[in-house]
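Note that this complex is displayed minus one protein chain, with the remaining chains in position.
Take a look at chain A:
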Amino acid sequence: MTETTTSTRAEVCVVACAEIFRGAGEIMASPMSPVTTIGARLARLTFEPDLLLSDGEALYLAETPALGAKAPIEGWIPFSKVFDVVASGRRHVVMGANQIDKYGNQNLSAFGPLQRPTRQMFGVRGAPGNTINHATSYWVPKHNRRVFCEQVDIVSGIGYDKVDPANPAFRFHHLHRVVSNLGVFDFGGPDHTMRALSLHPGVGADEVAENTAFEIAGLGEAGETRLPTEEELRIIRTVLDPKGIRDKEVAA
């Protein structure tokens, strides 16, 4: 029995989030939650050493510390300059989603009608700008029909059906991956709809279908999400997340 057979679901998710950045090169990686942050840092410590990572405030980290730990810095990235990076395209963000549909439209603004919602969340934040300017992925720690819904109430991040092919302003739109606690998805289905790339070990196509309000392409053919290597597990457990914060975001 190898070490990797004991990986938790959270660790599989961390590696899937790290894989989001494979091939990204020297760009700013902007993860927005603990699991995605561990993933981005794991990517930098293994296969994407040139990634730029911020401390979540205004500083670029020169080294790759554990979650919540301090590290030497290599630069300054205040909010005002983040918008310049966004417009330049040298960024890949992994946002959350209160709702996401089959074309990748995402909502983190509110539920219900625009001017009188039933529940108010954050507002659209940077989602409209992110999705029209650079690579965007989503991380959903609890895959269910409420999140993976038929139609989002308020389009914050734009999906493939919102792209106007006649307008070159949309040419940078690129939704790369959706990683959930059940699997890894992209938009390679018919008409740029959501497609299953892999399901996490122990997850069946039925479970994903039951928890998704629309049809996901390729569910039957999806393989299994790769397990962390022993070295990746060591880095996750001893270097990046010794306190096990990942397990609070994704249940074992």
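Just so it is clear, a residue touches a chain if its C-beta (ideal position, glycine included) is under 8 Å from a C-beta of that chain, and two chains touch if they have at least 3 such contacts; residues count from 1.
Here is the rule we use: contacts and distances are computed from a predicted model.
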{"item": "Protein that the absent chain corresponds to, by UniProt name, given \"Cytochrome c oxidase accessory protein CcoG\", \"Ribose transport system substrate-binding protein\", \"Polysulphide reductase NrfD\" or \"Acyl CoA:acetate/3-ketoacid CoA transferase alpha subunit\"", "value": "\"Acyl CoA:acetate/3-ketoacid CoA transferase alpha subunit\""}
{"item": "Omitted-chain contact residue, chosen from A:Met32, A:Leu67 or A:Met121", "value": "A:Met121"}
{"item": "Missing-chain contacts mapped onto chain A", "value": "57-59, 76, 78-80, 83, 86-87, 109-110, 112, 114-129, 131-133, 154-158, 162-164, 166-170, 172"}
